[in-house]
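Shown here: the complex without one of its protein chains, the others still in place.
Lettered A, B and C in written order, each chain numbered from 1.
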């Protein structure tokens, strides 16, 4: 049994962490930090957790409260958790940061895409990119894990193995992703109002979304050469889920059985990545509320393209679930501890 | 560890039973019966259960397959499970029937409201109405449990204790219920098409819905006098959930603390009924995918009315979840075994 | 051709007014007032109106801009339009106010339910309650019309004729209304976020909603005695639409043909109220985006109750559409001028 704290516990990622950890047999929640809701019962903000999570929110004192926890989850917006991360690392404790702050190895790239200075470039060096199925061993040994973004998770689980094994081209990758509205977070704005999102579908941030450098960094590591991608995110009228449809010219003439073999070697022993088989395509409902990533493939001989489709729940595998999976790796728990729920259908 | 079979495993109630039982530590699924999908992999129909449920559907032979199971779940439409129920009872095994066939004590009332003859009136006498929190002891000892309807569950958990304790009037009860579309089942029709249900809300079956005699039977048992209710179901543009808003004239001047006290004495030790406190009202999202029933109360002194609002997931507490809860009672498992998932939010 | 101005043009009601007026052959829009978006192109806020409405928003100067308009629409939140209304009336121009400020005849009741002082009680005396089909003649002659609330419109069109004709009881009326989320307005908050409203249904403000005094005022006028109602609003996961389900004890033994006859005499010559016939119930989709109000009735002999169901689009018949209808009456245009669009289905 370990003790964990969550800072930024009342955003959607914090809420999802709290839900998952409340069902984890090896974890005790020490505190649920929130500036806005300090001293309010947590279940008044997350009524799903009535009688399940009895804690009140507190606004933590970093010096005091961090002593008591074995692991800190930071679920704050980017730019806000660097001080907390430094302090926890100094105390020799572990951290999983769910913001973008420790994902990019190069502080200059962070500053370019996020438009703010990076105040913890030393700590950046210690950070392990927390793509659970790929960097399993490094995560297990890490003190600081930078939990991946939601779009990158759906994309990297699909592409990393194929690029790493050199079976696909590195040029001309097109990624068309569609996300549920919870990905826009819980801060109310015109962009995440029910009335404006319902019965609506739109593209945004084409070619400029902040997840692009993260995607390219990791694809470049896989390919051991610089990879540039065309990435278009869309907002779809649903609460959860990311579906990424990825297009690559199949100049290397990959066959279905090659691809299946590679996925099987990377994920066959992993509980959360489900490869669906030829011309079977994933759907977001089939992973709703869970840590699964479903992947399907089309090899289109008519056009000489490969089309890969993946589905995740943006708040679980794309955020809190992967963070819990990483915690399991870091503390040598079973990898699916606390994450075994079957998705609900319909 | 017991062995169970499900007949009618591919409808939404059957799908939900399969999902819940796949996560139940004391249960092994012997067969998933389906006439339409015999020999198809179950996870092709329920893609959420890919890698979780590996079975294929079979079209069972009643004589053979029933020998191997300790408990049979019947998840067929009304009128279709009576023969199977008879056979299983004759073999001395247990049955939980999720159709309407064994809920009404009086075969004549069944025939009047359902428009078909009842072919198992002897077995009817053995049936225990499976409202888990109310008939706990009878269920534990039953061989045949008639699992309650979805609307009745949301209504009876609210009203039964108050009528039983005589704190509210028995006349003039108005029940306005709103259900998600999964309540209409999986058989495709004009009435459950996405395009016609989305962005739409409507009333149907006012005063003639088949759940009325079931509601009145149980409220009359509670009140020990005949209770007649005005019941209006509505179809709301959501997949799951029932919200019932119930109006009773507060002629008996019930005070909030009386009502709270009664609910506490009935449900305080029960894991699945959550009483929300004064002027806190339930919402369907807070019980999504789980076996909870949330209840809130308004005592309106201006109008001299009591307003009670309850929320359940129609497929879980309103069907498959309550069936699993009843199984737990019948086999002396912990009452929440296999039902501990926290609801997802948002 | 008249000139009109809209203050508060960028809220949802203002947006709907602008859409409808852009298609009205007898109206020219003089200004679209907005403090927040002054000098922004209107179609950047309402992209549906790209190439249709070319105006920019302006922050109006009351003294100057009001001279040029024949009619002012005030679509501000309650409490904010009283000064503007006074000024326009002083200039001898006409006003339709879509807030709650001029609906309640008794300033004291306004102050009690809205919790603010009323600063224009003199003007209150001039205000005509703008329920188009009922107060047609008064509206035609009015200088100031108080446009009804959305819930009240759906309820009053159903009940006013029956109470006026004395065919139903005045005691014990229960009203259960369900509204789409656009009714909560465009100001972003936790309560109208997509992720929290989608796949969710909840009751709110039971017995304390601010539309109650408005409903009771008008029902009391119809009945010529004091009428008190039990009113429960619900938030349903859809953008538009109100469905009101109304329960009245049928002690006066109204027959279906009596009710049909009354509705026919009130609405038979009116284009926007559609009575659906016996046991035909309305659905919100059938009135989507339009000024229709559909009404259906169930006479339940088993319970001795009358159940009336009505459906409107909260932003059209419940706000901007009825305002345009009232303008048509005030300026002697055809009553359905600019309002002839057929609803979209599905």
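Heads up, the rule we're going with is that a contact is a pair of C-beta atoms (placed from the backbone, for glycine too) under 8 Å apart; a residue touches a chain by one contact, two chains touch by 3 or more.
The structure displayed is predicted, hence computed values, not measured ones.
Colleague: Which is it among A:38, A:80 or A:203 that touches the chain not included here?
Modeller: The one listed residue touching the chain not shown is A:203.
Colleague: Which of A:40, A:109 or A:307 sits in contact with the chain that's absent?
Modeller: Only one listed residue reaches the unshown chain, and that is A:307.
Colleague: At which residues does chain B meet the chain that is not included here?
Modeller: Within chain B, the residues that touch the unshown chain are 12, 180-182, 186, 188-190, 192-199, 237-239.
Colleague: On chain A, where is the contact patch with the chain that was removed from view?
Modeller: 172, 174, 176, 178, 180, 193, 195-196, 198-204, 206-207, 228-230, 232, 234, 236-241, 243, 245, 247, 249, 279, 281-285, 288, 296, 298, 300, 302-303, 305, 307, 309, 311, 346
Colleague: To test your reading of the contact rule: which positions on chain C touch the chain that is missing from view?
Modeller: 12, 15, 19, 22-23, 46-52, 182, 198-199, 239-240, 271, 274, 276, 283, 285-289, 294, 340-346
As a working rule, only the chains that are shown with their structure count from here on.
Colleague: Taking each chain's centre as the mean position of its Cα atoms, how many Å separate chain A from chain B?
Modeller: Distance between chain centres, rounded to whole Å: 36 Å.
Colleague: Whole-Å distance, chain A centre to chain C centre, using C-alpha means?
Modeller: 45
Colleague: Averaging only over C-alpha atoms, locate the centres of chain B and chain C and give their separation in whole Å.
Modeller: Whole-Å distance between the two chain centres: 39.
Colleague: What are the residue numbers in chain C that touch two or more other chains?
Modeller: Chain C, residues with two or more chain partners: 180, 193, 195-196, 198-199, 237-239.
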